[in-house]
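Take this structure first; my questions come after.
Only one protein chain is missing from this complex, and each of the others stays in its spot.
Here is chain A:
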Amino acid sequence: MSAPPKSPTRRAILRLSRDRGAMTALAVLALMTLACLVGPLLTGHAPARTYPDLRQLPPGLAAQPDADRLRPTLDRLAFRIRATVAEAERTGDTLRLVLASDATIDPRGLVYLPRSDLFGAPRVVASEDDGRRLTVAVPVRRLHFLLGTDVHGRDLLSRSLVAGRVSLLIGLTATLVALGVGILYGAVSGFAGGAVDAAMMRVVDILYALPFVFFVIVLVVFFRASLALILVAIGAVEWLDMARIVRAQTLALRRRDFVRAAEALGLSSAAILRRHIVPNTLGPVTVAATLLVPRVILLESFLSFLGLGVQEPATSWGVLIAEGARSLESAPHMLAGPAAFLVATLVALNVLGDGLAAALDPRAEA
């Protein structure tokens, strides 16, 4: 067991790779990102495509339309063709449909069938009773909606995945904004020390006391909500913690010998910050950033839930959850699907953050 001493980063990575929970979380996050990026191409439905005849379908593996949904649609279409459905028998992908009426059925009326999303082009097989009884062969489409459909008949899986792109993007970008501002502010404050530090931290203290979420709401309500504004608003709110962490680290670091040596060698303050201070604060900052992403995603979905965040036609998990909550009684699956995506992502991020914190803890054993 006497391997050569490894760098702290290597040891942290090693510890993290032994943490089963954190590794599972990492895998979940990788899968989620991959699914959101390429998934919408594989579901077979464009996220905005509506199927008016297949609204609020429950989730399931079976091909749609199934027998229960076929008949009402057929009856409705037959009414428009001015006939009634005498027989309907499905064999595989084709439906043998017998239409009956008191008058001659105009075969041109059959164009209503392919218009309904569920059927292909019909073919008249036989015409009896002077055209009052029409036998038609229609191909039935086979559509799969793993998570069901929403109130407009849109595929929820595609919608959830596309929404995930927006939620994850906001989570990452707003965190990066907060990270950039926080690191810069904290490092400068801690490195400058003295009166500058005191003044800069006083500003942070004042900002801490602000009811920030209320501010974000005021911002997005009064200036039409846009993706950029939400990003800026959330990023501007969440940098405070980061600034405090970085400042505390910097204060400790600047008394260390290697920083004093760099100073003595005539390195400029900016160079010391860049080369020696900031890289050494990255451990705790990584942990804080990992835990910040779920908070940002939560904040965005909170805004979207209130109808103040991402606006149609763009969508995010918060938007979908809000839609689901509105049609809770008729279609609870509309809440369950997107909520599961959101919760899985948040749990994974929190678990990963905890794992990172444990792995980077300098007091931990190898």
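To be clear about the criterion, a contact is a pair of C-beta atoms (placed from the backbone, for glycine too) under 8 Å apart; a residue touches a chain by one contact, two chains touch by 3 or more; residues count from 1.
Please note the rule applied: contacts and distances are computed from a predicted model.
Student: Since a chain is absent, check the UniProt entry for it and pick the matching name: "Fe-S cluster assembly ATPase SufC", "PadR family transcriptional regulator", "Oligopeptide transport system permease protein OppB" or "ABC transmembrane type-1 domain-containing protein".
Tutor: Options "Fe-S cluster assembly ATPase SufC", "PadR family transcriptional regulator", "Oligopeptide transport system permease protein OppB" or "ABC transmembrane type-1 domain-containing protein" narrow down to "Oligopeptide transport system permease protein OppB" for the missing chain.
Student: Looking at the full complex, which residue from A:Ala27, A:Leu42, A:Ala252 or A:Leu328 touches the chain that isn't shown here?
Tutor: Counting the whole complex, the residue in contact with the absent chain is A:Leu328.
Student: If the hidden chain were put back, which residues of chain A would touch it?
Tutor: 205-206, 208-211, 213-215, 217-219, 221-223, 294, 298, 301-302, 305-306, 308, 318, 321-322, 324-325, 328-329, 332, 335, 339, 342-343, 346-347, 350-351, 354
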